[in-house]
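Encoded as C-alpha cells, here's the structure I'll be asking about.
Heads up, this is only part of the complex; the chains shown haven't been moved.
Per-chain residue numbering starts at 1, and chain names A, B and C are given in the order in which the chains are listed.
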C-alpha cells in the first residue's frame, strides 16, 4: 500500500473509532501517543523501539506508521536496516514478509518525499 | 470489508475446507461450534469471550465473525466498546488496527440491518 | 503456586514497580484497573473476559489474578469451565498447560476460602 493511501485510510478509521470510543479507550490512545514523546530517550530512538516492537509482533499497519515517524525523525537507511535486522533475528523468518513490505514502504516514503 | 462480502467469501471457503477435511478436522469444527452454545453462560457472554480472544490474538476474520454473533445476540454498542477496551488494554496498541476495523464493521452491520 | 504465595509475591513486585515507574507507566496501571470496573457490562463478565484474554495469550500470572477476581465475583465452577473451554478451542492445545494450572489454582482458591 502506498503511504498516501495508507495514511488516508488510517485517518478515516481512527476518526471513526475515536468518535465511537468511550473515555477509557480515548485515554489509551493518549497514552499510546505520549509513549513516543521526547524524554530521557529522544524521539528517534523511541520510534525505532516502536518499529521493532511492531515488527516482531508482525503488524503491518503499526510498522507503516512507525516507518513514517522514523522517516520524519531522519533515521538513515543504514540505521533502519540494522534495527530491522534485530527484529528479524529476534522474531525469525516469520518476520520476513513484513520486512519485505517495510522495505518497499520505505522506498515509497522516499519517493513521495522527493515529489514534493 | 463489508459484512455481506465477508460472509459470502467465508462461506465459500468453509464449504471447500469441510469438503476436503478429514474426520478430525471436521470434529474440530464441531467443537468450535459447540463452544458458543447456550449453557451455564449465555450465548451473549460467550460471543463476547470469543470476540475478545480473537482481538488479543489479532485475527480479523475471527473478529468479524464474532461481531456478527454479538450483533445477533443484541450486544449494545456501549457493552461492545467496554469489552473491546479490555482487549485493547490486555493486548496493547498492537490491537488498535483491529479495533479500528472492528468499529467500522460494527457500523456496517448496523447499516446493513437498517436496510432490510 | 498457592494463591497466598502468589499474591504476596505479586504485591511485593507491584509495589516495587510502581515505586520505580514514571508517570506514563502509572497511568497505564490505572487504565488497566479501570477496564474491569462495573459499567454497561458487569464486573463478573469483565473478569471472565480478562481471564480468557489471559489464557489465549498464555500468561500464568494474569490467569491467576483473574481467577481470583472471578472467584470473588462468584463465578461458578461450571461457568468457569465453559469460559475456559472457549479459551481452549480458540487458543488450541498450547493452552492446555495453563488450563491444568488454572484448574489447580481454582481448587486452591476454594480450599483457602474454606479455611477462613
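The criterion applied here is as follows: a contact is a pair of C-beta atoms (placed from the backbone, for glycine too) under 8 Å apart; a residue touches a chain by one contact, two chains touch by 3 or more.
Quantities reported herein were computed from a predicted structural model and do not represent experimental measurements.
Trainee: Counting all identical protein chains, and not just the 3 shown, how many does the complete complex contain?
Mentor: Taking the 3 displayed chains as part of the assembly, the whole thing totals 6 copies.
In the analysis below, only the chains that are shown with their structure count from here on.
Trainee: Measuring centre to centre with CA averages, how many angstrom lie between subunit A and subunit C?
Mentor: Comparing mean C-alpha positions, subunit C is 32 Å from subunit A.
Trainee: Averaged over CA atoms, how far is the centre of subunit B from the centre of subunit C? Could you give it in whole Å?
Mentor: Chain centroid spacing, subunit B to subunit C, equals 23 Å.
Trainee: Taking each chain's centre as the mean of its CA atoms, how far is subunit A from subunit B in angstrom?
Mentor: Comparing mean C-alpha positions, subunit B is 27 Å from subunit A.
Trainee: Which subunit B residues sit where two or more other chains touch them?
Mentor: Within subunit B, residues 78, 82, 85, 89 contact more than one other chain.
Trainee: Hey, which residues of subunit B end up touching subunit C in the complex?
Mentor: 31-32, 35-36, 39-41, 45-46, 48-50, 52-54, 56-57, 62, 76, 78-79, 82-83, 85-87, 89-91
Trainee: If you look only at subunit B, which of its residues touch subunit A in the complex?
Mentor: Residues 58, 77-78, 81-82, 84-85, 88-89, 93-94, 96-97, 99-101, 103-104, 106-107.
Trainee: Inside the complex, what are the residues of subunit A that reach subunit C?
Mentor: 24, 27-28, 31, 34-35
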